[in-house]
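Left out: one protein chain. Kept in place: all the others.
Chain lettering (A and B) follows the sequence in which the chains are written, and residue indices restart at 1 in each chain.
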Amino acid sequence: MTTGPVHEALAGARLVDHHCHGVVTGDLDRPAFESLLTEGAPWPGISPFDTPVGIAVRRHCAPLLDLPRHAPADVYLARRAELGAPEATRRFLAATGTDVFCVDTGYTPVPLTSPGQLAETANATAYEVVRLESVAEAVASAGVEPDAYAETFRAAVEEAVRQPGVVAVKSVAAYRTGFDLDPVRPSDPEVTEAARHWLADGGRLADPVLVRHLLWTAVDLGLPLQLHTGFGDADIRLHRVDPTHLTDWLHLTAGTIPVLLLHCWPYQRQAAYLTAVFEQVYLDVGLTLHHVGPARARAILAEALEITPFRKLLYSSDAYGLAEFHHLGALSFRQGLAGLLQERVDADELSLPDALRIAAWAGGDNAHLVYRFSAAS
Amino acid sequence: MTTGPVHEALAGARLVDHHCHGVVTGDLDRPAFESLLTEGAPWPGISPFDTPVGIAVRRHCAPLLDLPRHAPADVYLARRAELGAPEATRRFLAATGTDVFCVDTGYTPVPLTSPGQLAETANATAYEVVRLESVAEAVASAGVEPDAYAETFRAAVEEAVRQPGVVAVKSVAAYRTGFDLDPVRPSDPEVTEAARHWLADGGRLADPVLVRHLLWTAVDLGLPLQLHTGFGDADIRLHRVDPTHLTDWLHLTAGTIPVLLLHCWPYQRQAAYLTAVFEQVYLDVGLTLHHVGPARARAILAEALEITPFRKLLYSSDAYGLAEFHHLGALSFRQGLAGLLQERVDADELSLPDALRIAAWAGGDNAHLVYRFSAAS
Partner (left out) sequence: MTTGPVHEALAGARLVDHHCHGVVTGDLDRPAFESLLTEGAPWPGISPFDTPVGIAVRRHCAPLLDLPRHAPADVYLARRAELGAPEATRRFLAATGTDVFCVDTGYTPVPLTSPGQLAETANATAYEVVRLESVAEAVASAGVEPDAYAETFRAAVEEAVRQPGVVAVKSVAAYRTGFDLDPVRPSDPEVTEAARHWLADGGRLADPVLVRHLLWTAVDLGLPLQLHTGFGDADIRLHRVDPTHLTDWLHLTAGTIPVLLLHCWPYQRQAAYLTAVFEQVYLDVGLTLHHVGPARARAILAEALEITPFRKLLYSSDAYGLAEFHHLGALSFRQGLAGLLQERVDADELSLPDALRIAAWAGGDNAHLVYRFSAAS
């Protein structure tokens, strides 16, 4: 494997992880650990360790628990339990070499570390990303009249983003409707009518009019908007979350807020197209990085970077629940990007100073430009 | 090219080819051979040998006919005729190193070897896969009243799968309607009404209601269901056979039958997503393997395996008509998968025992789990 100065630079760089989640706070038995290891559900007869991410955990996480590389799953879990979840988490987060985490706090079916706890454990700074669907659902749960929904939601979001440390909002429209939506801002009567049905029927926010309304509310906020695109769990209809379905909406909202396309796989080329033609669009390949592991991170980054302007690539882990994922995401990103850039330097397709500049941009500088952390602190 | 113990293991492994067809029984002149070599039709001025698969045949099949590698097409065909089709077929099938063939017997515009003949020639065991559209069309040909269609079709399928050696059913819904179908089981009156039109108009089964009915009938049978997805001939509308269009149907049928996504290219990543989030979904990259040849098999397997659980990848050749394809499919699979795994072992991303385990699973063990051949014999 090619190594060289770009590897050294990226191995030592302090990262900004612009989108991640907290870590499960309690100890994890094997079923609980395995259930976090996969985007599917654990299935009888198939161990979630027998996956690319399982292989990557045994290869790259075991040594941080003082085990040999490729330790068996049972040995791994026994040692993790022996050390205790807090110590394992501490080791993995420290190994990420991350200075800044932007934490999506809106999805907590199990208790997770808060941004503050994550920051303290990792000796880093944490900012918060407000998940808009969670705010909308809290508004609904608290009780609201349909014709007051729009205003109440707006007020609740404005209140949420005024909290210290909030730097962005996020939407999981991908999970709720996909992106083949009417791009136009819905009218007040449309929103009221849709709210009437939703508030009567209950359940999570999945009405197309209300999802559009949510995206347009984000535009009004002025903060960067993170959008889940591509890969996720079985709730996704993958063909409906190709981010190019957002093209008309991106035209209508040009000149307003930065839009950060998260994950993207297998649509990383489609996402790259959007970053190349829309000023406000950025991308990362988080989530994918740890699921495919270092063995394929470089191939996916290479596709993502075919036409993406180098100021448009950000790093995220999208790690959720297991600190192993924070570690693997960072490692895959460092090794994948370094491999790609170093190979080009070795082939004289890229100068070393340019390669180092691109690495620094993607590792953190681009995120600093988008989120203006110093203003948010 | 990297070689090593994984190559040795896969070169010597006995395979299960979980989806293939028979071999043309008669001798083949050049036009007949060329017409089988391509998924298109032969065209004036363009030899089907001037394709990736044609190059692969001259490279990897010529030596089995005692010719030098890269023998010209004319020389190849002359030698093949000289040896006779049965001897050529015998050599290619023996070279596959296959213990078990699952043979789709439902598509025979030209006479093909039966599963029994294929098994005898290859010194292997053959099982049968019942193509559901063929059963439905036989029911229609035999004459049936619209309101008896559903029951008659069900009875015919149940009879077909009761035959000795039947281990699975298959649908070519991809060719008939694509997968952007209403996922819900159609009602009896809907089926009767659709049958009324189809039985009056004739032709092959391509009515969306009847295709849905066929897929739901497969669910009731309880056998594994093979689904053609992705690449095929000009009858395909490729954008409609992205398997993620099946997501809603997979949710509705979760917990029932195994679903095996065949071929998949160029949607191997989309198929991989489905295997990662649905317990019942498996994939292969058959058909593609011989069309792209060993030169690209590894790249396609690498994409297919980015997130696919290692118990979810199966081997198939989807060879049809030419025993060259059975050979090339097996060779591309062995070399492609070995290259991919060995490289990871060499980079210490994967342990050798894990690599050998994954190779054994994909080469046959996974198919044994899905099809339970011993129960079917």
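Annotations
Note that a residue touches a chain if its C-beta (ideal position, glycine included) is under 8 Å from a C-beta of that chain, and two chains touch if they have at least 3 such contacts.
Fair warning: this is a prediction, and the values are worked out from it, not measured in the lab.
From the options B:His291, B:Lys312, B:His327 or B:Arg344, the residue with contact to the unseen chain in the full assembly is B:His291.
When the missing chain is restored to the complex, the residue among B:Val219, B:Ala299 or B:Leu352 that touches it is B:Ala299. If you put the missing chain back, the residues of subunit A touching it would be 242, 244-245, 247-248, 251, 269-270, 273, 276-279, 302, 305-312, 344, 347-351, 354, 369. Within subunit B, the residues in touch with the undisplayed chain are 1, 38-41, 43, 45-46, 48, 50-53, 55-56, 59, 69-70, 231, 233-234, 236-239, 265-266, 288, 291-296, 299-300.
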